[in-house]
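Left out: one protein chain. Kept in place: all the others.
Every chain is named by a letter (A, B and C) in the order it is written, and numbering of its residues begins at 1.
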Amino acid sequence: MSPNDVFDALILILLITCALAIARMKDLAAAVILFSVYSFALCLLWVHRGAPDVAMTEAAVGAGITAVLFFYTLARTGRREK
Amino acid sequence: MSSLAHLLPLTVLLPITAGVLAPALFHRRGLACWWWALAAAILTFATTVTLWRQLQSGSTISYPLGGWPPPYGIELVFDGLAALMLVLCALSVLILLAARRYVEATVPSSRQSLFYALILINLGGMNGFVAAADLFNLFVFMEIFSISAYALVALARGPVAALAALKYLLVGAVSSLLVLLAVALLHAQTGSLNMSDVAGLLAQAEAPGASALALGCLVVGFLVKAAIFPLHFWLPDAHASAPSPVSALLSGLVVKMGIVGLVRTRILFAEAEIVPLLMLDNLLVWLGVIAILAGAVLAMVQRELKLMLAYSTVANMGYIALGIGLATPSAVSGALAHTVYHATIKTGLFLTAGSILLCTGLSRVDDLRGLGQRMPLTSGALVLGLLAATGIPPTAGFVGKWQIALGALQAGQAWVIGVILAGALLTLGWAIRVINSLFFRPPARARVITANEAPVSMLVPSVLLAVLAVSAGLGGAILLGLVEPLALAIVGADHDH
Amino acid sequence: MRNALALLIVIVLAGLMMAGVSQLPPPGSPDGAVHRHVAAHYIDGGTEAGGAPNLVTAVLLNYRALDTYGEVVVIFAALVAVLAVGLSGHSRGPRRQPDELPVSPVVDRIIRLLAPFIALFALFMILEGHVLPGGGFQGGVVLGALLILLSLVLGPRRIRRMLPTPALFWTRAIAPLVFALTAIAGLALAGWLFALPEPAWLRELILVGLELAIGIGAALALVGFYLSLEADHHD
Partner (left out) sequence: MSELLLTTFAAVLIAAGCLFFLAGTIGLLRLPDFYCRLHATTKCDAVGAVLILLGVALIAGADTQTVRIVALIALIAISSPTAGHALARAGWHAGHRPWTREENDEPE
């Protein structure tokens, strides 16, 4: 296993952990933050796989814009899952 | 290649560009926008008619976009299945015709142009979907008509419609994702996206497991889009709570796209002997049978007219799935004919139900008692449509079911005929309830007594479609003759039968 | 019970998917079917025939132009959907409006300092997509993120004033419209819809124009989603 593979594996583990945590999270604001973390991890993976443009998009959309939209929605509904 | 082939991409570009321009040109000018949309739809219809005449005089029309020969570029094909465009465009014109008064009454003026934009984009997406000869292109057009459909459902105000649209969106997104996954798997297997190219390459693909997975994803994805029974749960709410012209569009046309997808899938995998098509066929037969019975029973227990119609769509999609699953030439041509006929019948029924809803504000069948005296033409159109839906002999609903029954005999599955009959009887049961309520009961609601006949722009499509629904069965032989080569192509390419 | 059932379904589905995918050649392996058939053809003759030094751009805007057109329409349809459904009109009762927090002078200055650089970078990404990784969608997303950031800091009203309101729908529709024009120009000059006409400079010009239109369209769509969530937005 080359160092590259180790890096990939670590990010993938982080991704799965984040995904599970988002699904289980009752605090929706925390879920949104975790979703941003997930996107950043994915972004690292894109860079590592040689797709810097996709990574840029992922960073802007996944970690930035989506989070803003989610927070706006949360401000109108409520933070806890019922 | 004749220069007429250039018209093929126009069936996509024309409505979509008109839809994109609509909000820019006609902000807050609903009526002008309606004229614009109607003109665009009629023009698209004229385009398809020209293509159709070309198809009749020669072989299928294929158009390589950008001049890149397939599989390197994207190809659009106007074959027998894509000729369904003719029906899509014609019915869209009628739906738009009926939509004007409904939109004026229910959609705020600042959003009317957006409504027409979504309808036109939806039409362009469906046209592209039926003509796509490229897997990824198929997915893109599926997204176009799906996204506009979700929004159109959500346009009806109120929590029921919002929830229904959300459910539709979530289920639809999952099915789209499955199709996308299948496209990726097939591309990884063959390195190509052109469907006929992939079909040939699949036979020597190295990973049969991946092919099987792709087939499974495609079938489940399109079964959801076609609302075949256990995967139909999103349909009744979405179709019943949408604005009525949208209900007509969804129930008449958009669900049929799932059937087109299933047929394309079947053709795609016909040469790949790794995957047993017989299993798929049996699955379709069983799901179809269950859908026919369950849809009819569920329609029977409903109290709201539009919900009854929506469940009847579930049952009718069952007939079509059954016909394709039986996989004999007459059953498949019956299924294809029923696709066309059911589109006509159900569009008419939903448009008529929309007129009633707009004129009286009432939706429950019990509340509509005595409406036959106040709105004779609209009620009459509804009755004719219902009779056609039950499949009483000379009507349009009869032809497809009869052909499917014949096909069942050929396939040696005579028991299926019993199911078809039972489905028809159950449909007759709730149809009689509606007819009884409309014509043979005294009015119970003040709004029925004060109701007036629907405006002409709504009456014309309703009556026209009702007359078509009843009389088109007489021309059944013509339609069957048209779909027969296609049915043979679908079944004949298959080694299992 | 329901959780256990869901878990079981997820595990079975994941197992099926893995079983299916495991038979495929490893990603990036040169003898995978992906790299032998169509892709190999693109790589062989792609850049000259495709009209762009960046192969991805050539495939996206030339070989598979109809797909990209479809994606642009999907974005536009989603924007129209959000505007038509009008999220802002749906909420009932008084909105929880936070008290107006005056813009911090520090943040204001810094944003004004950085915004031109970010905009420049977005433009760079859009145009650079012609030769290097990047392109209309990616640059447009950066531009959209910048506009949303500005609107967060300076307030949505300022942003709405920055966008040309009367012509807003023309600007929003720019990507599908430019695509449609390209398609027709292709028919007129090269004989096929969506074909790129011959002189190399014209071809490059069209590609750059398309990228710019896609970028502006994507940015405005993102801003549109954001503004439709804004409290005082009535289109």
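Definition applied: a contact is a pair of C-beta atoms (placed from the backbone, for glycine too) under 8 Å apart; a residue touches a chain by one contact, two chains touch by 3 or more.
Source: prediction; values computed, not measured.
Considering the intact complex, the chain excluded from display touches C.
From the options C:Val107, C:Leu120 or C:Leu205, the residue with contact to the unseen chain in the full assembly is C:Val107.
Take subunit C: the residues that touch the chain left off the picture are 98-99, 101, 104, 106-107, 110, 113-114.
Basically, only the chains that are shown with their structure count from here on.
Chain pair with the most C-beta contact pairs: B-C. A straight line joining the Cα centres of subunit A and subunit C is 19 Å long. Remark: subunit A and subunit B have CA centroids separated by 38 Å (rounded to whole angstrom). By the touch criterion stated above, subunit C contacts subunit B in their complex at residues 16-17, 19-25, 32-39, 41-42, 62-67, 70-71, 73-74, 76-78, 80-86, 90, 167, 169-170, 172-173, 176-177, 180, 183, 186-187, 190-196, 235.
Those residues of subunit C whose C-beta lies close enough to touch subunit A in the complex are 91, 95-96, 125, 129, 133-135, 137-138, 141-142, 144-145, 148-149, 152, 222, 225-226, 229-230. The touching residues of subunit B, counted against subunit C in their complex, run 6, 9-10, 13, 16-17, 20-21, 23-24, 27, 63-68, 71-74, 76, 110-111, 114-115, 117-118, 121, 124-125, 128, 134, 136-137, 140-141, 143-144, 147-148, 150-151, 154-155, 162, 165, 181, 185, 187-193, 201, 205-210, 212-214, 216.
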